[in-house]
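Please read through the structure below; I'll follow up with questions.
With one protein chain withheld, the remaining protein chains of the complex are depicted in position.
To keep things simple, chains are lettered A, B and C as they appear, and every chain counts its residues starting from 1.
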Amino acid sequence: MTPSHPLGTAAREGARVVQVDAEVIRSAPAGIYQHLTLVAPGIAELARPGQFVAAAIGDEHSSMLLRRSFSIHRVSPQGAYGGTVEIVVAAHGPGTEQLLALPTGARVNLIGPLGRPFPVPQEPVACVLVGGGYGSAPLFWLADVLRERGCHVEIVLGAASRDRLFGVLEGRRSADGVTITTDDGSEGSKGWVSDVLPELITRTGASVIYGCGPMGMLRSLHEAAQEHGIVAQVAVEEAMACGIGICMTCVMPVRDATGTTKMVRSCVEGPVFRGDRVRWDAFVDGRCLVPDDALGAPEAGAR
Amino acid sequence: MTPSHPLGTAAREGARVVQVDAEVIRSAPAGIYQHLTLVAPGIAELARPGQFVAAAIGDEHSSMLLRRSFSIHRVSPQGAYGGTVEIVVAAHGPGTEQLLALPTGARVNLIGPLGRPFPVPQEPVACVLVGGGYGSAPLFWLADVLRERGCHVEIVLGAASRDRLFGVLEGRRSADGVTITTDDGSEGSKGWVSDVLPELITRTGASVIYGCGPMGMLRSLHEAAQEHGIVAQVAVEEAMACGIGICMTCVMPVRDATGTTKMVRSCVEGPVFRGDRVRWDAFVDGRCLVPDDALGAPEAGAR
Amino acid sequence: MVDLSVDLAGVPLPSPMMTASGCAANGREMHRFIDITELGAFVTKSVKAAPVSGRPTPRMAETDSGMLNSIGLQGPGVAAFVEEDLAWLHSIGARVVVSIAGGTASEFAAVARRVVRSPYASAVAAIEVNISCPNVANRGLVFACEPSGSHKVITLVREEVPRGIPILAKLSPDVTDITEIAAAVVKAGAHGLTMINTLLGVAIDPVRLRPHLAATTGGLSGPAVRPVAVRAIWQVSAAMREGRVPAVPIVGAGGVRTGADALELLAAGATAVQVGTAAFNDPTAPLRVGRELADALDALGVDRLADVVGIAHEGGLR
Partner (left out) sequence: MVDLSVDLAGVPLPSPMMTASGCAANGREMHRFIDITELGAFVTKSVKAAPVSGRPTPRMAETDSGMLNSIGLQGPGVAAFVEEDLAWLHSIGARVVVSIAGGTASEFAAVARRVVRSPYASAVAAIEVNISCPNVANRGLVFACEPSGSHKVITLVREEVPRGIPILAKLSPDVTDITEIAAAVVKAGAHGLTMINTLLGVAIDPVRLRPHLAATTGGLSGPAVRPVAVRAIWQVSAAMREGRVPAVPIVGAGGVRTGADALELLAAGATAVQVGTAAFNDPTAPLRVGRELADALDALGVDRLADVVGIAHEGGLR
């Protein structure tokens, strides 16, 4: 099937976001993941590490209406084909399965770059970048940016098993040091990233941790950061329907500068949040509750 | 996209119909149509001219649930790939558009052969075969079968314009004579197939007319046949949801041998009907009414 | 091996999988693709007392992940149904749920009588009462949209059907409060509920700009409506748990295409599952879905299907 893709395209002046019919020019396996390179003029030029793209699945006859979000792995603003964007896709459900089966030449309607990027320190400090599974995808580009600014960069890659690690070689190229953990010990040290963090923070004197991966891991990064009196910048992955801020499905409770908890959209105010702002207590058993003290929360008991 | 196609397959003993995941091995344009060859083991071995196949569109995530029916153009029970089935697809709506864009190697869940074939005369009589547009698709195979039985075969191909004719060369190979009409005169004689029929019937002394094409054309074949005291066997094309007799959407009013009009399923009791059995009067303005005298019709006025 | 057997109001079925009325004709056609005796039960097309021609065509319109139909209960009438269809189903050993319809409550009762007194009654696993028919006596308003009409139909049918053959009332989702109708039919003696029938819908032909269906309105079915089916089952099942509706088994129907879909209906409270429109896409679906269901339960570590019926009301699998 060659989808006819009559979805719109958009590139309004000053919007700093575009909607394009991107073309898959390379699709290659990477462990259990699929590494896709797409020609997506406009996105590459605007993007910064930590931002993401939202992909439509199929054409107007697809039964899947909602967009799928993917961290931007890398961009190349120039190149033989025009600007390209790379993403790393893990099979999850029907939408990701369709994407990873796309042949080169196929078209995907993409919106990006979306969300707030990882904030980059003004000073050349030491940083620890932690990626769980495909969560490492955006970190190598971030590492490059940090090292250009003179930061010392350590990367920690964790996963359940060896085949679920992404970017081990790339890590060695992009970072000053790479540490690997797997739950089953099939590569690196057996255990969780949180096991190796304290030593790494202490040894490098890191003043910021960047993380991307499952919620439980992000929480442990935040806790490790707090114990060492530093800040974690975490990129969350909440279920998103639109990715652009119009549906209100992707919210989570986050404190603002005044300490007030609000249900904020992780697609526009995130996906990167300061760990100490996130209301980790609200995430329970795969759901996220509205804290009783959140702005506009139902009166306790009235829920 | 490579559909995952978890639809079932079936080939029950004695059923004389199979459901297979067929593979497209050739897809080539033919005028404005697309000529598809599919490896569909089982179907080729069972099929006879006038029968059809019903194709599923996409996999379980397709928003298009209903099967699309296509006359079998030809079959080759043997061959390098196993039995193949050929169909000729005209772009109509989203389902046919998806089919005609399929690359070779794609899979299509097919059911066939379905419906009743064209009845073939016992004696070596003269026959006129009339196809409107892609309606000619099943006629060349029928012509071969008739000529094997010693029948004299004339083919009439009609269409709005030259690019909508299907099988002009094939007709010249398969028939004793080919007549072409186009509404705009861009090939053959300008006009309708019904203009050339009377002369042809008279000249060849035909005792049966076979037809496949739009309803209006089939009706005119029946009328021409009646005027000459012969029979028309027409393959109709009513909207079908399943093609296999379980949905009751494809019905039309047809007289049985005793003269009683019943709403019969054109997918199982047709698609080939004797012209003099069809209640042509019920087809009005793109709809088909239930004649007041049909079995089980609502009391007149109570509708 | 997962134990798929279920108890439907006293009738043991080896599998929860059924066809849906009107989506498998009366068996012969589907039997060319699957062995219908392997189903939990085969559900026949709703039959009325006399032959019915049904509606003019077009009778169907494809819609996104669904379809509209306006067949109009075309059928041979109960006498021919019993002699030709039920007899054949009986002969091959199928478990049959006979779906009955009528324009008046007494027509329903007459059809039921004819079926249960036939020589083939031993094949009848249950009677499904399709109360989503226009009530001739009430301006053609559908019985299922109104508690008192629904109550009356079930009451009269109940008088005709012997003990041992459960009566299933098939409900329409097109009501403000489906638990109200559920309560009415269970109180009238229904031993189970089938949910849901189609939703009323209209499609317009985008070229002619007139209704696509010759009958204007039709019934919407297919995966598009599954969330509505799951909701209806959820609501009625919750009302049963709260004692607002007497507890009886629910047969789920609406948009089931895969094993995961069937599991949704079961977890929401259904004991058995019908596959309707999906069979037009894939005639093997009623059995295929059962296999996929068994595989899904196996993967979840569940041994007995009965253990997941209504489990979503209890917080799900732990």
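In the analysis below, a contact is a pair of C-beta atoms (placed from the backbone, for glycine too) under 8 Å apart; a residue touches a chain by one contact, two chains touch by 3 or more.
Predicted, not measured: the structure shown is a model, and the values here were computed from it.
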item: Touched by the hidden chain, restricted to displayed chains; value: A, B, C
item: Which residue of C:Leu13, C:Ile71 or C:Val225 touches the chain not shown here; value: C:Val225
item: Residue, one of A:Ala30, A:Ile43, A:Val85 or A:Ile111, that touches the chain absent here; value: A:Ile111
item: Selected residue (touches chain absent from view) among A:Ala15, A:Ala28 or A:Ala91; value: A:Ala15
item: Listed residues A:Ile32, A:Ala101 or A:Cys288, member touching the removed chain; value: A:Cys288
item: Interface with the undisplayed chain - residues on subunit A; value: 6-10, 12, 15-17, 19, 56, 60, 63-67, 109, 111, 238-239, 241-242, 244-252, 262-263, 268, 286-290, 294-298
item: Positions on subunit B contacted by the hidden chain, ascending; value: 63
item: Touching residues on subunit C - with respect to the absent chain; value: 61, 63-66, 68, 145-146, 174-176, 199-211, 216-218, 220, 222-228, 230-231, 234, 255, 257, 260, 263-264, 267-268, 296, 300, 308, 311-312, 315-317
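In this text, only the chains that are shown with their structure count from here on.
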item: Of B-C and A-C, whichever chain pair has more C-beta contact pairs; value: B-C
item: Most widely separated chain from subunit C, with each centre as the mean of CA atoms; value: A
item: Where subunit A and subunit B are represented by their mean Cα positions, the distance between them in whole Å; value: 54
item: Cα-centroid distance, subunit B relative to subunit C, in whole angstrom; value: 34
item: For subunit A paired with subunit C, centre-to-centre distance based on mean C-alpha positions, whole Å; value: 46
item: Subunit A, residues touching no fewer than two other chains; value: 63
item: In subunit C, residues with contacts to at least two other chains; value: 64-65, 223
